[in-house]
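On to subunit A.
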Amino acid sequence: MNMIQTIDLTKRFGDFTANDHISLAVKEQEIKCIVGENGAGKSTLMNMLYGLLEPTEGKILIREKEVNLKSPTDAIANGIGMVHQHFMLIPSLTVFENILLGAEVKKHKCLIDEKTEIAKIQELIEQYHFELNPMDKIEDISVGSRQRVEILKMLYRNVDILILDEPTAVLTPQEVDELMVSLKNLKKQGKTIVVITHKLREVMELSDSVTVIKHGKVIGNMETKDTNEQELAQMMVGRNVILTVSNNNMVDEQAEIIYKADNISTVNIFGKKVVDNMSFCVRKGEILGIAGVEGNGQSELVKIMSGLMETTEGTISFHGENITNIWPKEIRNKGIGIIPEDRYAQGLCKEMSLGDNIIAGYHSRKDVCKRGILQRKAINSKRDKGIKDFDIRVGDINGAVAALSGGNAQKIIVSRELTANPDMLIACQPTRGVDIGSIEAIHKHLLDYAKKGNAVVLISSELSEIMSLSDRVIVMCKGKITGEIEPRDTNMMKVGLLMAGIHEEERNE
Partner candidate 1 sequence: MLDSILYDCIYHSAPIILCVLGGCFAYKANVLNIALEGMMLNGAFVSVLTYFLTGNMLITVSLTLLSALIYGFVFSYFGITLKGNVIVIGLALNMVASAIAGFVLVLMNSANIIIPNFDLNALKIHIPLIENIPVIGHMISGHPIITYLSFAMILLMYILMYKTKFGVYVRVVGENEEAAKSIGIKTSFYKYAAVLIGAIGCALAGMNLSLERLGLFTNNMTASRGFIAIAAIYCGQGKPVQSAIYAILFGLARSLSVNLSIFAGNAAGLFDCIPYLVMMVVLSMASYIKHKPIKERGYKVNE
Partner candidate 2 sequence: GGQASNAGGTTEGSTKENASDAKIAVVCDAAGQNDNGYNQSAAKGAELCAEKYGIETKVVEPTQSIGDTLSQLAEDGYNLIFSMEYDFDALINGEAGGKPIAEMYPDTTFVVFNATPNVDETGKTIHDNVISVLYNVNESSYLAGALSVLVNENQDVLFGDAYKLTKPDTARGLGFIGGSDSDGITVFSVGYIEGAQKMAQELGVNYDFYAKYDAGFSDSATGSTVAGTYYDQGANVVYACAGAVGDGVTSKAKEVGKLAIQVDANKDDQQPGFVLTSVIKNTEVVVQSMTEALIDGKLGDFDRITTYDLGSGSTTITDLATISQHIEQTDAAKAKWQEIKDKVAQLQSDIADGKIKVTNTQNGDTFDPSTCPNISIK
């Protein structure tokens, strides 16, 4: 039986067609992956299936019956649940409150029965073997846990079709593995699952069938076993893609140290030391990777390095000059470029134009700002150059960043930071949620940049990314450095142990 079937489903936003006569079918108890470039129309399609968007044309069939989904409530009633690309959770509420939102258990007619609620959720968590504490607040738990909350939210509602929009974009490798196990379990329990992802490895490992979408149209539909990563990549991007670029330049071990962190520490709101006495240095021309399980202080470390957080102890020097706790603007002025962790929170302003975004952080420099007045012409030519040099695909050149796909938005940041020609670049999660074509491009830019004798600090939860790009990797756990490795002669196993905080020496004991 086809659990979901769409017939000529079309969605237009004004003159723009995001989904163009999409017809596809998802069979009962299968895992279907949907792949495609950023902006191909995947989320749009799923949003229609979940009742968040109304189709312009076409039909949706659920269990072979035509349905008219007006709202998520209708979708849930039809047994469809969705985990969004951007989490739909309430940070100030607890895990159990979030899961039960909209389905509260009540006592005395109006009061919420917290005890029963907690018990119920505990049971649910155990049933699906998830690792969660129902009493934790969402704002205090890791991204992976949040994802599990989202899934439980749907499972609690007894949906038998589960849609996940880029569930792995923000997960650590371990979490990805756990998620895949969970999804396969769910499938065994009879659920039908649709997953959107950019990671072809996951597609191959997880799915029963794949659909490729490009420019809003279905361009391929096949059984997973009949295809391979390379073929999928080619279909999506329309050309041959190098799936893993590798760093093959050799860094002089005696090269000048340009960036040095000495015993830096900081605390979070609760006074907990989240960066604990870290020391490291970066040499000219090298790519230093920083690996670690998310939530072990990398974010805070990047914040310190990019001037968004203050240290409690320690010093940072750049070219021998003390730059501890200086502000982001000064950091950029010293010659350090920053690709921030959260593209839409710190790197770009969605509602501002491309031009305004391409000068952000460098808007005081003489080439775009004379006597306090911004030079529109100069900004526009800078923008046009960036778009050309970095092959950024934009619709309306005067439009806002919000209209760009994730990959292209990220390229705006890369172009901005690299054009300023810094001596060092802090690149944090540079390819998160970006499609493979763009990943390839961004990786190439980083390597070229380092090759010119510049330094890069690369922080990523994508271990393969770190391992393939870095010259040297330091591993963090609980705010401390647990080890330093040479990626070329280290196996993943060792890295994994270091990330878990187990030192080699300890293991040998």
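Basis for inclusion: all candidates are chains of the complex that A comes from, given by their letters.
To be clear about the criterion, a contact is a pair of C-beta atoms (placed from the backbone, for glycine too) under 8 Å apart; a residue touches a chain by one contact, two chains touch by 3 or more; residues count from 1.
A quick note: this is a predicted structure, and the numbers were derived from the prediction, not measured.
Chemist: Can you tell which one of 1 or 2 makes contact with subunit A in this complex?
Modeler: Result: candidate 1 touches subunit A.
Chemist: Which of the residues in subunit A come into contact with candidate 1 in the complex?
Modeler: 50, 52, 71-73, 76, 82, 84, 87-93, 97, 101-102, 104, 106, 110-112, 153, 266-269, 271, 303, 307-312, 327
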